[in-house]
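Let me give you the structure first, and then I'll get to my questions.
In this view, the complex is presented without one of its protein chains, the others remaining in place.
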Amino acid sequence: MQIPYTVDVRPDTGLYNAKLGIWLFLASEVMLFGALFSTYILLRVAAPVWPHGSDILNVPLATVNTMVLITSSVTMVMTWVALKLKQFGRARMWLTLTFLCGVGFMVIKSIEYSAKFSHHLYPSTNTFMAIYFTLTGLHGLHVLGGMLVMAYFLGPGARMWNTEPERYTNRIEVLGLYWHFVDLVWIFLFPVLYLL
Amino acid sequence: MSKSPEAVAASHPHAHGHHEDGFLRKYVFSIDHKVIGVQYALTSLCFLFFGFTLMMLMRWQLAYPGSPIPLIGALLGESAAPGGIMAPEFYNSLGAMHGTIMVFLGVVPLAVGAFGNFVVPLQIGAPDMAFPKLNMASYWCFLPGGLVMLASFFVPGGAANSGWTSYAPLSNIATTGQTLWLFGMVLLITSSLLGSVNFIVTIIQLRARGLTYMRFPFFVWAQLVTSFLLLLAFPPLEAAGVLQLMDRLAGTSFFLPTGLVVSGVPVDASGGGSPLLWQHLFWFLAHPEVYVLILPAMGIVAEIIANNTRKPLWGYKSLVYSVIFLGFMSFIVWAHHMFMTGMGTTISNFFQTTTMIISIPSVVILSALFLSLWGGSIRYTTPMLFALGFLPMFGIGGLTGLPLGLAASDIHLHDTYYVIGHFHYVVAPGTILALFAGIYYWFPKVTGRKMNETLGKIHFWGTIVCMNIVFMPMFIQGLAGVSRRLYDGGQQYAHAQGVLEWNVVMSMGAWTLALAQIPFFINFFRSIRKGEKVKDGNTWEATTLEWTAAPSPPVAHGNFPVEPVVYRGPYEYSAPGFAQGYAPQNAPEKA
Partner (left out) sequence: MSESHAHDVSKHVKSYVLVFVGLAVLTAVTVWIAGLQHTVMAGVVLALIIATIKGSMVASFFMHLISERKGIYWVLALTAIFFLALIFLPLGAFMDQQGTPLHSTGAVETSSHHVP
């Protein structure tokens, strides 16, 4: 018994199953981060004073991180392009670069966090720090999750390229959609937390 | 190179001859939607029964406040029931956990996890769900989530006791049980999210050839809309759960206001948070959640009514448009649970208006189901009795919601027993009756045997009479002003004195309701082995694919001996030109 439309698209919807699945999942993620953005807005509106993000947070480092993520989005989509052109070697290269961008992002994030801790700024310090750590922390967990999946597709998961190349390409496309979404969240997170 | 299902089957000729799975793979970690459906059914029925016993304990305290609980009192321990008398904190735990368990571990897993999983792929002609392994993961997040909830009874301080609504700041400062409640909820929400993605992709992508959207059985539409509700409404509660966990474990103040003092001691936190923020995030989920509770039930009732009136449902299109509109509206009514939080008139008016509007599709659906009876050849089978019982009970539940949705009358009724009466009518004589209907209806499909009709009828009458005895007096108490969540049932309040005697009546009703379930237990377990075997796969002479295209039980791998193709709508009963008097969805013209 085989599940249809795992590789080829269903004619009337034009989608394969996992692509619809990941878009639905991303829709739920929009609501998840939306709740946290709503939290940010409500806490800020109700607060008698609220700091400028740039006074407390490290804007230059975060700007670098923004560029790191944007770059990783490019390398991610180039991975998919290479697979579409049946160039597995180049695809591996692009995916590895994407993974390294993720590493870079997390390293910079750790530097930021430890700087906060060394200045005795913790989530419990005030609501600004609380929402900062929660929003960036949850986002960071999503980055880590994506990196885990990338490692899988570079490692044991890569075997599928030899047996079912189209299915492997689809899976990379699905991973790419998730990764671009993670980039998208940061594109909003960065100005809201750091610049406003 | 398009891989149609036939080509896929042809390219894998070994599909039927592969090695047998071991016990664990076949029954515990199965990826087959039918097995997973049964797992959900058995697990959720256990949780339903457990939640029911919690309520029966509560009803002793309400009927005889301060008197020792017979037999069980000694077993509850000195902190929960010193001297066998229920402690107030324990009463609150029972209340919070009864609600949580019934909603999140009982009704939804049964309605969606069990019935949805088992029936939907069969009704759309699919071999399984789109993501079978994800389906298994859903169940295996649900069960641990439930076990975490149960474990919370045994930690110091007992289980969560801040209501199923876990309002801040009380829940922030509550004992460890609340932390476990939050972890349990995170697991349950994850299970739900994985499941909802699976359902939507399955329904859209795996439906059989010829099964267009307007040929779906209404049950499939109900499950599709339900899945969208779960997908988009749960994440804010997951976020809120994380925020409350951070408040409790990391010392943040998302929900702790500045200057909070507890028992004379200022809380050691930064403050600056908002208890109302919790309420908004909670109710953003919890309102669509009540539609998650009712929609699958409406779907089940629709199937059974069409089948047992031997005629098409009245107003199929209006049913479909109504359920879609209902799903959409359900996202923008939530603050009608918050009319008493000091919101201004503008925003209260907005939510009151949307709440009134959302009653329209509900009424359309109920009316269509009632009208479907007109001119029908009604067969009073056990499923039909339960389905018929659902209709007026949901009517009462829905109508009693109206004064709650109007801000002015809600001032008097908010947080009284009127509310408890309202929502129990919708869920207990409402959804649960429909779920029983579904069990009696689809039992032959799952097992190949019928349940006993006589025991079923006794179960029906006992249940519906007792449910009304339990819940109708709640409106009387609520209108008199008796608040909910009072551990002595209102004994201390002058305004409650005139209606206190109803507590004894309701408790007697609840305990009799428990007895009324005995015929069901006997019937259910005996019929698995000794029930009357069905002669062919279509026990009820139904038109939908699960009956016409699959045997009872369905083929282990792939459900259907032949991939079904659909030629018509779902309820072509009494259609001319067909020898059996109805037109199966997958029968070509004039078979």
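Letters are used for the chains, namely A and B, taken in the order the chains are written, and counting of residues starts over at 1 for each.
We take it that a contact is a pair of C-beta atoms (placed from the backbone, for glycine too) under 8 Å apart; a residue touches a chain by one contact, two chains touch by 3 or more.
Quick caveat, the model's predicted, so the values are computed rather than measured.
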Visible contact partners (per top-of-document touch definition) of the missing chain: A, B
Which of A:Arg44, A:Arg92 or A:Arg167 contacts the chain that the document leaves out: A:Arg44
Residue of A:Ile3, A:Ala18 or A:Met78 touching the missing chain in the full complex: A:Met78
Absent chain, residues of subunit B that touch it: 204, 228, 232-233, 236, 258, 270-272, 274, 276-277, 280, 284, 328, 331-332, 335, 338, 341-347, 350
Contacts of subunit A with the absent chain, listed as residue ranges: 13-15, 20, 23-24, 27, 30-31, 34-35, 37-38, 41-42, 44-52, 54-56, 59, 63, 66-67, 70-71, 73-74, 76-78, 81, 84-85, 125-126, 128, 176-177, 180-181, 183-184, 187-188, 190-192, 195-196
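As a convention for this text, only the chains that are shown with their structure count from here on.
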Euclidean distance of C-alpha centroids - subunit A vs subunit B, Å: 34
Complex contact set, residues of subunit B against subunit A: 1-5, 8-9, 12, 15, 127-128, 130-132, 193, 196-198, 200-201, 204-206, 231-236, 238-240, 242-243, 246, 250-254, 269-270, 272-274, 277, 280-281, 284, 557-558
Contact footprint of subunit B on subunit A as seen in their complex: 1-5, 7-8, 10-11, 13, 15, 17, 20-21, 24-25, 27-29, 31-36, 38-39, 42-43, 46-47, 122-127, 130-131, 134, 138
